[in-house]
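Below is one structure, written out as structure tokens; the observations come after it.
For this view, one protein chain was removed and the others were kept in their places.
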Amino acid sequence: MEKKLKIVGFLCNWCSYAGADLAGVSRFQYPADIRVIRVPCSGRVNPLFILKCFQEGADGVLVSGCHPGDCHYQEGNYYTRRRMMMLKDLFCFFGIDKRRFHISWVSASEGKKWADVVTAVVEDVGAALRGSEKQ
Amino acid sequence: MIGKIREAAKRMLDDGTVRLFLGYGKNGLGDTVPVFLKHKEDVEALYWDETCRYNLTRYLTDRDVICLEEGPVGVIVKGCDQKSLKVLISEKQVERDEIRIVGVVCSGMKDDNEEILSKCGTCDSWNPDETFCDIVIGQTVERKIEEDEYSDVEEVEALDPAQREKLWGKYFDRCLRCYACRNVCPLCYCKECILEQNDPEWVPPSASKENNFYFHIIRAYHLTGRCTDCGECERACPVGIPLRTINRKMIKAVKDGFDFVAGKDPEARSPLTRFRRDDREDFIT
Amino acid sequence: MKDSLVPDPARIEDIRNETPDVVTLRLVFEDRGKMETFSFRAGQFVELSVPKAGESTFCIASAPSDRGYIECSVKKVGRVTEAVHMLEPGGIVGIRGPYGNFFPIEAMKGGNVLFIGGGIGLVPLRSLIREVLSARSDFKRLSVVYGARSERDLVYKDELDEWRTRGDMEVVLALDPGGEMEDWKGEVGYVPSVLEKRTIETKDCTAVTCGPPVMIKRVLGVLDGMGFCSSQVYTTLEMKMKCGIGKCGRCNIGPLYVCKDGPVFTYERIKEFTEEIF
Partner (left out) sequence: MSFGEKTVLGKDELFRILKSISEGCEIIGPVMEDGKPYFRPVEGVEDVAWDFDTTVNGIKEFFFPRRSVLYEQTNDGIRPFDPETDKKRIVLFSRPCDARALTITDRLFMGENQDRVYGALRANTVVVGLSCEKAGPHCFCLSVGGSPFGTEGMDVSITAVGDDEYVLDMVTDRGKAFFGNRGRKADSKRLQEFETLKKRAEESVERTMRIPKDLPSAFESDYWKEVSAACLKCGVCTYLCPTCHCFDIVDEGFYRVRCWDTCSFDTFSRMASGEDPRKDKYMRYRQRVYHKFSYYKENFGVYGCVGCGRCTKHCPVKTDIVEIVSSVDEKGMP
């Protein structure tokens, strides 16, 4: 069996966390390589948190919030979107494989989507790591 | 030109328009240094030539030198420095009323080897903005502005991730963490930088390649949407890290992503404190 | 070669809450031999460290005559001290030391001693007081003037009571104005003002003070006014220290390194550097 990855997921309380919950209740299967940190809003995710994750040895990071327009606080995730866009760009520029850092929108009703997102993220992170090992 | 600068400074100090004047002078070695004048008799110390590279707006937020509440301060700005000043005003670090701006037309600054600075080649603001400055000194320079191609940034972008990591690794391995880049930056004015916090400690203070990597990510990110490419960081770096390339990467990203260029409008808000409902989504998983 | 920057592990035997933000740790070296050979003098300090948090400087609060353990009192102010407060009895910390100089207890013998402390500044004085009391007959009059912000901020409350009731020493407790409750029986006022109001025989008297920098500064002024000669006045200074052995370069006052040449200084010695200390 493949080595378990360490992926940190920052999930907003109102949508993605509930979505993940729903995925569990609905028994959708998805890899268990993700460790979830619940945040009030994806806008709470300070880019420093993401840096800290990588610094402390995380293989990947996922930030997940409500769909644009659905933020519990009206507009928190719009800011997140801008911040993460820039951060991802910067990571890329410095040579951190872009497949190691993901942003997704998962609503409370999208249990299936959550499972799909995690599956895709785990695959991507794994691929990135295999790629760098080859180097 | 220098005569006019001295005259302007003298007048302002004399009639009490300002209580302090920030300009350029010379030290005993003949090197250009920032000078802080308090008396009109001192204006002879002012100089102007193509080595006045420093961005003096950096000192406007230096509490060890200036307390803006105590009365207005005069400052010499070049076109490039003026952009930083606009950001400082937009971020409410400096009140426009607290300063008197002496814009000086610049036709490019030179480094210690007498070569024109790379930032001056693509500079679009040799002539300070007359509507923004209190006085503009010097004849307006007519020149064809070269389109900024961001070729330095694109060169790095063309590499694959592993090559990029190696490239920056080479530079960051050299980094001493002297923080000259941060301290010389007019926009790094935080009273307590997060790099100095130890609880939580975001990056350990020791200069290892890995720690430096995170330090530079943080530095670049904090300047995203704010940096005006005055190039002071790169100039100050004793070990030659191409910091402008990093900053310019983010300038380009902000321009592409949000159609925003910092330092144009003193009223503008940084793009990361705003949003559009139809912002790009192509990076979302 | 033993690295002087590598600490020895010590186990926390007991933790006492002194105030809401001060605890006293009783520490015993894991290596029994080390415990037996560990000797120090009142006024010296140790570098105490908690893994993952770092290392910080603490005065030894117990007296050299207290054998088999050492005590440190720790006020919660930063990263290391917060980590210390999270520890429980049985936990392990690292200790380097003892470092620095000490109170010249021999020179104080045969005379009066006046101890002036403020807040957590009583810690190094406690070590000295305990040492003095263990040979009480060698000294004449002993007085303690100690103040804190409020009653709950007084450290070593039980010991203060014990000193007050033993009959052979004078203990004056003071609280900052506004910090006293209705039933407070001691003085109200800042330590320097409380001190100023007292008549003190300066002849053959050594004054020892420790507290927040602003208090020390004013106390030194008051003592000066009372007629104390600056060589009769001792203070122990707090500076940021890292190495404890005079190398890391941050704790100097002029050419004197607090960690090596101090922390105990006579007022005479530091007079010219007061701008840098306070």
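For clarity, chains are labelled A, B and C in written order, and residue numbers in each chain start from 1.
FYI, a contact is a pair of C-beta atoms (placed from the backbone, for glycine too) under 8 Å apart; a residue touches a chain by one contact, two chains touch by 3 or more.
All figures in this text were calculated on a predicted structure; none of them were measured in a lab.
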- Query: In the intact complex, which of the depicted chains does the undisplayed chain touch?
  - Reply: B, C
- Item | Which of C:4, C:17, C:65 or C:231 contacts the chain that the document leaves out | C:4
- Those residues of subunit C which, in the complete complex, touch the missing chain: 1-7, 9, 30, 49, 51-56, 77-81, 94, 212-213, 238-240, 242-243, 245-255, 272, 275-278
- Note on the structure: Residues on subunit B facing the left-out chain by the touch rule are 27-29, 31-36, 54, 58-59, 64-65, 174, 176-180, 182-184, 192, 196, 198, 204-208, 232, 235-236, 238-240
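By our rule, only the chains that are shown with their structure count from here on.
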- Answer with line, ring, star, complete or other to describe the graph linking chains that touch. line
- Query: Where are there more C-beta contacts: B-C or A-B?
  - Reply: A-B
- Taking each chain's centre as the mean position of its Cα atoms, how many Å separate subunit B from subunit C? 48
- Averaging only over C-alpha atoms, locate the centres of subunit A and subunit B and give their separation in whole Å. 35
- Query: In subunit C, what residues contact two or more other chains?
  - Reply: none
- Note on the structure: Residues of subunit A that touch two or more other chains sit at none
- subunit C contact footprint on subunit B (complex, rising order): 198-199, 201
- Query: What residues of subunit A sit close enough to touch subunit B in their complex?
  - Reply: 47-48, 51-52, 54-55, 62, 68-69, 75, 78-79, 81-98, 102-105, 117, 120-121, 131-132, 135
- Sort out for me which residues of subunit C touch subunit B in the complex. 54, 78-79, 82
